[in-house]
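The complex appears here without one of its protein chains, the remainder shown in place.
Letters A and B mark the chains in the order given here, with residues in each chain numbered from 1 onward.
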Amino acid sequence: MLKTRKARAWAIQIGFLAIVAFLLISSTLVARDTLHAQGMNSGFGFLDRSTGWDVGFSLIEFSPFDTYGKVIVVGLLNTIFLGIIGIVLANVVGLTIAVFRTSENGALNAIGTLYIEIFRNVPIILQAFFWYAILTHLPRPKDAYNLGEVAFVSARGVYLPGLNVTGSSALIFFIALVLGIFFYIWFTSARRFRSLTPSAKKNGKLTIVGLVLVIAVAALVMGRIPETNLFSIPTLKGLNIREGIRIPPEMSALAVSMAVYGGAYLAEIIRAGFLSVGKGQAEAAEALGLSPWYVFTRVRLPLAFRAILPTLTNQYVWLFKATTLGIAIGFTDFFSVISVSINQSGQTLELIAILMVGFLVMNNTISFVLNRVNKAIKLKGTQLRT
Amino acid sequence: MSEVAIQIRGMNKFYGTFHALKEINLTVQKGDRIVICGPSGSGKSTMIRCVNRLEEHQAGVIEVLGTELNDEVGNIDVIRRDVGMVFQHFNLFPHLTVLDNCTLSPMLSRKVSQAEAEKTAMMYLERVKIPEQAEKFPGELSGGQQQRVAIARALCMKPEILLFDEPTSALDPEMISEVLEVMVELAQDGMTMLCVTHEMGFARQVADRVIFMDKGEIVEEGPPEDFFNSPKEERTRTFLQQILSH
Partner (left out) sequence: MTALDHAEIRAMGPSLTESLRRRYFSSPGNTAISLVGGALLLWIVWTVLNWAVFKSVWTTPDGTSEVCKGIDGACWAVIHQRGRLIIFGLFPYEEQWRSTLACVAMLITAILSCVPWFWNALRLAMLWVVGFAIFYILMRGGFLGLLSVRPSEWGGLTLTVFIYAAGILVGMPMAIAFALLRRSELPVISGFIAGLIDGVRSLPLITILFAAALIMPFILPGWLQGDKIWRVIFGFGLFFAAYQAEIIRSGIQALPVGQEEAAKALGMSYFHRTTRIILPQAFRNALPPTINQFVITFKETSLVVIVGFFEVLASGNAAYGSGEWSFAYVEVYVFVGLIYYVFVFSLSRYGAYLERRMRVGQH
């Protein structure tokens, strides 16, 4: 009966599915028994219960009376916030070090190599612990480093001047900015807008800029906290620093470690990209009389970027996952919020499901977007890469 | 000498909607030496690759050494052991020495002892005239030497049929003759051979029959004298003119 290959293929696949189904069903049954024995209710009803505990850092208003659902949102926002800051900083560091490493100057070379060999070879979590220890051993607020009376650096965190607006409006402000930049780049570089007349193009650009500005300003005006100054400047009052925006040391330590460690990896990727650009292309550009700056920005950088985008995508996803180190030093990121919620509510299975789905969605969004970009900018056809 | 080695009846092959082979009919007796030629893309490689089922056909019948090749073949590997193949790009295993290339499959698939396998391998390496290269790796040999090793490797399985898929096309001109020489000797020893090749000299010298294929069909088939001196079909004539003009 199982003589033909087709029949065998079917039999194997059905058997495989049966095993998977068996494992799923039996583990569900065991889980039900275990939960029953522990007297716990399964389901997502707990998301509406209030937590009873506060979080250390939140972009939106949060109090212990708020629900589990909200605390998870707080964690998600913190993770996205930290992820964006960390990845942006890592890019800055990475590009700088890559330029050092590919420079013809021996001293810059040596600095770049030293940097990479030191920071790439030590686990990022160790670096996070290290920076956190350094930051929390800074002077106390009353002895804080005073940067021109507008910013302070202390063990309680870095105090920066800011605006007296609610967290949610600041969030909308930033989202508007990011989306604005994204649409602007898309509009100026996408193929489908290339055929527009220059005036239509100009109008389009103005519309995008205008729209973003209106939304951003509106968000700030609506979110303004009444009866306060618009600007909030940190000042030392007694033993503590009042006003301003406090960036807690947990956040800074993570952002710094992501920038330092991620930067070391990104630098090597970017360097490989530069090396992959054929000498011929750069020489051709020079032969056309382009200045070194144009050779770099118009020929080497775009070609290198195309060559490394798939690797960069992986590295961004990896860096984004590194935000989960928050739990090690007490930053309330998505993962640590879930972890505390598990301890407090006991809803292990549901919370871990939320955690995994959350990361699957976020990371796949990153790869999806960047893969689309990659597809859009990919060199068409095959060409000699020498 | 009248045993049937390969029997192909009404065979068709498609790649998606592309009709790669159309109604192929071919009978190969044991000891037959057949040369298949035709322009590139005519389906000649595809046809011989169907004989050891590296490609699967969709309609018709292929019988190899008395076994029909279809989905019901319990173990295609058993049949492949009796049908050797020599590829255009040699496909030697670069991580194994020449000797190991030759002994691997006899030891694993035919369960021959190592001593026996090495004895056979050295015999065939001598026959293709490179016994001194036995301990080298394929990458250290020239193209012609590699192809001769590939022939020896196929022979080590003691196959009943040998398939040649453009064995000289990837070689530099000066190396072609050393490979052809080996093939001629094999033919003279009575090996059943199916050769896809453009070497018309070889075809004249050893072939019992020459088959001309174009656009997935067998256009013409006949003994070399007739084929070269009085081709019946227009397409054959054009092809022969092109290939013999230089």
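A few remarks follow.
The definition used in the following text is that contacts are C-beta pairs under 8 Å (C-beta built on N, C-alpha and C of every residue); 3 or more make two chains touch, one makes a residue touch a chain.
Here the structure is a predicted model, which is why all the values come from computation and not from measurement.
When the full complex is taken into account, the listed residue touching the unshown chain is B:94, out of B:10, B:41, B:66 or B:94. Residue A:327 is the one among A:60, A:95, A:327 or A:377 that touches the chain not shown. If you put the hidden chain back, the residue from A:60, A:111 or A:177 that touches it is A:111.
On the side of chain B, the interface with the absent chain consists of residues 52, 54, 77-85, 87, 89-95, 104-105, 108-109, 137, 139-140, 150, 153-154, 157, 163, using the contact rule stated above. Residues of chain A that touch the chain left out of view are 9, 12-13, 16-17, 20, 27-28, 30-31, 34-35, 104-108, 110-111, 114, 117, 121-126, 129-130, 133-134, 137, 317, 321-322, 324-325, 327-328, 335, 339, 342, 348-349, 352, 355-356, 359-360, 363-364, 367.
FYI, only the chains that are shown with their structure count from here on.
Distance from the chain A centre to the chain B centre is 58 Å, each centre being the mean of its Cα atoms. Residues 71-74 of chain B touch chain A in their complex.
Against chain B, in their complex, chain A makes its touches with residues 3-6.
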